[in-house]
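Note that one protein chain of the assembly has been removed; the remaining protein chains are unaltered in position.
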Amino acid sequence: MSQGKNVQRTLCIIAVGSALFWSGLGYAMDASDAPEVITMDSLENHYDPVEFNHLEHTEMAACTDCHHHTLGIPPTNESCVKCHENSPEADVLSCGDCHLTDRFGIEALATLDDPQLYHRGTPGLKGAYHLNCVGCHQEVGGPIGCEDCHTMKDAGKKMFKAGKYAPVSKGEKGGH
Amino acid sequence: MKNKIINRRNFIKGGLGGAVVASQLKGKESQAAGAFDHYPDSMGVLVDVTRCVGCRSCEAACNQEQGLPEPEKPFNDYSVFDEVHPHGGHGREERRTTEYNYTIVNKYNVPGVDHPLFRKIQCNHCLEPACLTSCFVNAYSKTPEGAVVYDPTVCVGCRTCMIACPFYVPTFKYGSAFKPRIMKCVFCHETRLKEGRPPACVEICPQEALTFGKRTDLLEMAKSRIRSNPDKYVDHIYGEKEAGGTAWLYLSPVEFDKVGFDVHVPHEPVINFVRDFLSIVPMVLLIWPALFTGFHLLSNRKDAKSQHDEDNQEV
Amino acid sequence: MKQVVNNQKGLISFILMVQITLAFGMMLFGFIFQAEWAKNFMVGVGMIKPMHTQVDYYTYIKGIEYLMCVYYFMTFPVFYMFLSKKKKK
Partner (left out) sequence: MKLFTNNKQEVPIVDHCKPDGSKWSITEKLLLGLSFQDYKKQFFRNPFNWAFIIIFLIGTPILIERYLFGLGTVTHSSSDYPWGLFLGFGLFGMVPLSASGFMLGTTVELFGRKDFHPIERLALLNGLLGYFFAVLFLMVDLGMPWRLPYPMFVSLGPAAVLFLVAWHVATYLSVQVAEVLPSFFEWLGWLKGKRAIRSMVLGLTVSGIILSTLHQGALGALFTYAPGKLHPLWLSANFQWIHFFCSSIFGGLCMVIVVSTLIKKFMAWRCDDHFLETLDNLSLGLAKGATLAMITYIVIKFVAIAHDKEWAYLLTGWGQYYLLEITVAVVLPLILCVWAIRNDNATVVRFAALIVVLGIIWNRLNTALICYNWHLYQEIPHWKEVAITVLVYSSYIITYRFILYRLPIVYEWKGEK
């Protein structure tokens, strides 16, 4: 994936999670309506933002591979069909609209107290990305190493004890 | 639960004799049956082995959060998975938690699975912790939030907790002569869990292989994952029953022993194995004095008789 | 000389026995008549309190059991000595 090579930043670069942009759209979409590049920066603490070439991926995968039922296309998964067979196109489209950034925050966990809630195991945004991306990349042979997509920032290197923070001595490991 | 406590206290304070008796009996019934509620709102983590990709982010985050010593190799060095770890000719080959790391991810190449599987190890934070019950200075406690925490200021360094832990979790700072202590995962209790935040490893995990939540919710989630993907998971939640239940729960795509879990861990709290002896103790303490004094009186009947004849004041 | 010592021992053990009997009597009285202070006492020493885990429960019951044992341990010799003395005819 040679992202960043022929990227044309004519379209606005949208940070994921900006529901505002999509909320006004009332018509069925196809791939051409989608943004070309999406910048993902939810791991900005440790990694530089990732420029996700959306356009390129629309050529390799079906929309529903990522946007499960939100496009108005009937789902195929048996358990989804039970409820969503006739679900119309969703108001929201971006991943961050359903997949919370702060998945394990107090508020997010409190929503589980609602016994009516069906989708209890919805992964957070980071989880959704990685589960989907890495899962697919494993199947099609895309890059799966962390640093294949993410460039580590200084803070990341500090945490991973990598780069200039790499351990010099062999640590103080005894025989145990 | 809080309501329950308050209710019970109110009953008592209310001074209604009947209410007191009722609440006592109620408490007695539930406790005698061994039905303890285990802090129903306590938190846990669901570890999904199918999701883990072995990025070691959790190890790195833990090291930073807990201020642990520098590792031998950077955390993005994946050669550690293939290292063989002999301890000077002895010791287990697999990596395990040590006094330098509270958590470890190990790689398993399972026959029939086309990609390696990874398993995270750390303290499972039992509902009935064996370390706690084996500790003779009460250095461990189970917090209402679900963590099993350790107090180094009272620890004597007897290491019985390491004998008792069915998961081989606690480790000891053998290298320290003056300030040794037990080292083990504390669920980030002080820095995070207390405030309701997930531990560092959960927060960093990119794959959401670690799901943080109330243990009761997690069990439900785990069951629904198994139900909706019966081909993907083995129908077992490791930690639901193991050692009487643990706060950390695991789902695996293959039989658990193939990814390094000890499947022989008994499905009841370790204290159940010790209970028999513990109940004997007060009986010995209370019965032996009279029993053996009685034996003495019986076996020295002749002496007693002659003494009695001489002078019944002397014993 | 020895006689005096024995008499003293007898007196001490008698006083102790009386005290123990009184203590038990008070408790019994309190429990039978559901006296407020008996409840307060039970809450105070933790005889009535919520338990969440079996391990905490064991720490608690064992603590009380061993205290009772220690108490009995101190009483038994006194009891035995008291038992062994006969009034001089």
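Going in written order, the chains are labelled A, B and C, and every chain counts its residues from 1.
Please note the rule applied: a contact is a pair of C-beta atoms (placed from the backbone, for glycine too) under 8 Å apart; a residue touches a chain by one contact, two chains touch by 3 or more.
Small disclaimer: the values here were computed from a predicted structure and weren't measured.
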item	value
Those residues of subunit C which, in the complete complex, touch the missing chain	55, 58-59, 62-63, 66, 77
Interface residues of subunit B (partner: the chain not displayed)	87-92, 96-99, 130, 133-139, 154-160, 162-164, 166, 168, 170-177, 180-181, 262, 264-266, 270-271, 273-274, 276-278, 280-281, 284-285, 288-289, 292-293, 295-296, 299-300, 303
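Heads up, the rule we're going with is that only the chains that are shown with their structure count from here on.
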item	value
Inter-centroid spacing, subunit C versus subunit B (mean Cα positions, whole Å)	36
Contacts with 2+ other chains: residues of subunit B	none
Residues of subunit A touching at least two other chains	none
Residue ranges of subunit B in contact with subunit C within the complex	1, 4-5, 8-9, 12, 15, 17, 20, 23-24, 27, 31, 34, 36-39, 127-129, 132-133, 138, 142, 144, 244, 269, 271, 275, 278, 281-282, 285-286, 289-290, 293, 312-313, 315
Complex contact set, residues of subunit A against subunit B	43, 79, 103-106, 109, 112, 120-121, 123-124, 126-131, 134, 138, 144, 146-147, 152, 158-163, 165-167, 169-176
Interface residues, subunit C side, partner subunit B - complex	3, 6, 34, 36, 39, 43, 48, 50-59, 62, 65-66, 68-69, 72-73, 76, 80, 84-86, 88
